[in-house]
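Here's the structure, in structure tokens; my notes come after.
Missing here: one protein chain of the complex. Every other protein chain is in place.
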Amino acid sequence: MRTITNSTGDKVSDDIILEIRDLHIEGRTSETWQRIVNGVDVTLRRGEVLGLIGESGAGKTTVGLAAMGYTRDGCRISKGTIRFHDLDLVNASEKQRRSILGVRIAYVAQSAAAAFNPAHKLIDQHSETGIQHGVLSREEARADAMELYERLRMPDPQSIGLRYPHQVSGGQLQRAMTAMALACRPELVIFDEPTTALDVTTQIEVLAAIKSAVEQFQTAAIYISHDLALVAQMADRIMVFRNGDLIEEGQTRELLTHPKERYTQDLLAVRTFHKADTTTETTDVPLLEVRHLTAAYGKSPVLFNVSFSVPQGRTVALVGESGSGKSTTARVISGLLSPSEGQVLYQGVPLLPTFGQRSKTQLRRIQMIYQTPDTSLNPKQRIRKTIGRPLAFYLGMNGAVRDSRVRELLSLVELEPTQYIDRLPGELSGGERQRVCIARALAAEPELIVCDEVTSALDQLVAEEILKLLDRLQREFNLSYIFITHDIGTVRAIADNVVVMSQGKVVEIGPKTEMFTPPHHEYTDLLLSSVPEMDPDWLDNLLADRAD
Amino acid sequence: MNNLWTMVAQRIAFAIFTLFIVSLFIFLGIELLPGDAAEAILGKTATPETVAAFRRELGLNLPLHTRYIEWVSNILQGDLGISISNRMEVSHQVGIRLFNTIFLASFAAVISMPLALALGILSALYRNTVFDRTINLTTLTTISFPDFFVAYILILFFAIKLNIFPSVSMIHPDTEFFDRLYRTLLPAITLTLVTVAHTMRMTRAAIINLLASPYIEMARLKGLSPARIIIKHALPNALAPIITVVVINLAYLVVGVVVVEVVFVYPGLGQLLVESVGKRDIPVVQAAALIFAVTYIFLNLLADILSIVSNPLLLHPRR
Partner (left out) sequence: MNKAINGFMKAPFTSQLGLVVVIVYAFVALAAPVLAPFGETEIVGDQYEPWGGEFLLGTDNIGRDMLTRLIYGARNTVGIAFVITSLAFIIGGFLGMLAATLGGWIDQILSRIVDVLMAIPGLVFVLLVLSFFGTAIPVLIIVIAIFESTRVFRLTRAVAMNVEVMDYVEISKLRGESIWWIVWSEILPNITAPLIAEFGVRFTYTFLFITALSFLGLGIQPPIADWGGMVRENAVLITFSDYTPLLPAAAIALLTVSVNFVIDWVLQKASGLKE
């Protein structure tokens, strides 16, 4: 947290540059206008960093864009004022608005890959802002760009700008976009979930770059995210949103230590769910064993000598970043991909490599749940049929027997049967759909469930509930889980054993209690330390540590 | 770059292969006819001996593949055979007719393409305005009209009632340029009306799709002027889809020419084709069909190659 002081130590950052009063924004669905933002006030001072936090649909991006006087297609400002210095952004002309966009207020989008034009080089898109607004000449703009690339610690700062967007990695692209936003030294930069699409280890570099840039140029910033721990690192002040309403607002440290509202407290309490430690050793043959798996997609190898086992009634977490091979391992286990070497053994018996070769019973015992409930439920099938089909197919249930079992299963996943049984997936929320997926998996009466990033697409609070549900079901039915995730917090919450993977290899393996105490493998260390914590000084401390 | 040229080479190879299949088809088709060329040329009154002798002379008793190769090599040298109905060299007739058809198609293209592109881009930019909706309605209607309907309406009003233009396009190889333009105007307009609608709709769809891209929004958020956004950001990415649309519609034009030529009795290749099918003048049908097929395949190949070459993702591959 910075406080800008002049030479005598007094705070001079009292100039208000942005003032939003009673903002109401509506969005249009095919028939009606619905409220997205309901009466929000925002005040921003020179050099101040404001964090906007909330779950999906909270309206934070909409408010962030509104700070530029911009609304997306299908949205309109129905009430309220937005003032940037003297300029009334709601009633300003197109020309007036254009004169400040990019120059005095800049935007950093969530997906840099989508926000850069594939037809032009990075440096051209960067210099364009300055040149078009008449602020810089072409040579000045290009030289400044390279300097910014260097300040943001990008590789090859002199030449990286000459590349095209798709020739550069995600983390580098995000920093290039930050550089582009700073090209004209704006007074305010709006960061819209800039690290959400990145791996946890890449995220640190980008966060550090953003933080240092904001400090160096004394830019005011609005930092939008769904991750409170992340925002805590960057912001002086935080505003908590929910469903278009402002829930709470306060200075960062104050908010984190003394949250006033229940919702804020819930957000802070996230990741405090921990399953009961299971200390009883299971000496039986492990339910599933993976031995020396090596696999490839066509010619590109993706797994190298992967081995681990899943004890009965326990959860093994496969954790790693994108490209680590964790999902590929799941595909080999389920028989979607044949390994070139190695075996998968179920209760000591080797499983045939492709699912088409396996018996119905073998298929029944291993069930999968996927990440995005949008694509894992047939949108035209009612819940009754979705859950009923495995019952009919595996267990030969029909008629009234099947119907009552479907209802039973719905209750098990905490969905009221009569209310849900005849619905279509489109009518359900993300969390509800995931529960239906769990019910479908349970219908087969499996022994092992492979959960592939099942909570990654859900809001934190909803995800928490799903984890608790899975935990309960495990104890009740003595289920084993393979839990694939990139999120350390989830691992801490639900795992018994942990397998850390990186680039197709197993890096470290062991019980959870061992994993979270050093000494670690280097990569595990990197992974664990990259997870943001609710301490506002966490990032600074981490960077200081790593600099040594 | 490697990837790019591989793709281009693949497309070319495919086009050649298709051409080969088409030529086979055209050539073999004759084999399925009852009777053969010799009988057709000599007529029913000829004696079996005369027919047999003629057959030997024409080389009809040689094995199939030999005849095919000979046929192809003849074509490549410009010899398209002899017409059954008028005993003249096909290549001579076809040459003149082809020129006329190209003239008509080009005339129509020169009017329709710029018009369609302009309308398509404008209606995409001013989406859902009265302008856009009117154009949308009009084009939806026009693409539903059969070509001959449009043609006859034009004839009825401009040729018969108002008597400004001729209803039948009498042109000869030595018709002077502007006179030619005058006589070809009605058929050209008919063609235009039909292709403008299709091209405009496709262009509009392509541009709308493009304008929804996140990088266009980003350009707006950088405060760039609308002109700059369109020219610098939209256009380079619009090139590939628009080129595809234009060339595909040119190919479509080639085929649409046939009906229009018949209505206006325009001495083009299409009209010749239809006439010859009616008269069962096989060599002419073969030649005309082959030329149309070659043009169509070539234009589609051009569309493919141009869209590959103007795609920024392929031009600058990952290193």
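So that you can tell them apart, the chains are marked A and B in the order they are listed, and the count of residues begins at 1 in each.
Definition applied: contacts are C-beta pairs under 8 Å (C-beta built on N, C-alpha and C of every residue); 3 or more make two chains touch, one makes a residue touch a chain.
Everything numeric in this text was worked out from a predicted model, so none of it was measured.
Interface note for the absent chain: among B:V94, B:I155 or B:I230, the touching residue is B:I155. Summary of contacts with the chain left out: across B:L117, B:M200 or B:A293, the touching residue is B:A293. When the full complex is taken into account, the listed residue touching the unshown chain is B:V258, out of B:L80, B:L191 or B:V258.
For subunit B, the residues in touch with the chain missing from this view are 14-15, 17-18, 21-22, 25-26, 29-30, 32-33, 137, 140-141, 143-149, 152-153, 155-156, 160-161, 167, 251, 254-255, 258-259, 262, 273-274, 276-278, 280, 282, 285, 289, 292-293, 296-297, 300. Taking the whole complex into account, subunit A touches the unshown chain at residues 29-30, 334-336, 355, 360, 363, 368, 370, 372, 375-381, 389-390, 393-394, 440, 444.
By our rule, only the chains that are shown with their structure count from here on.
Mean C-alpha position of subunit A lies 52 Å from that of subunit B. Contact residues on subunit A toward subunit B in their complex (touch as defined above): 68, 70, 72, 97-103, 106-107, 109, 111, 114-120, 128-129, 132-133, 164, 166-167, 180. Residue ranges of subunit B in contact with subunit A, taken from their complex: 213-215, 217-225, 228, 232-233, 236-237, 312-313, 316-319.
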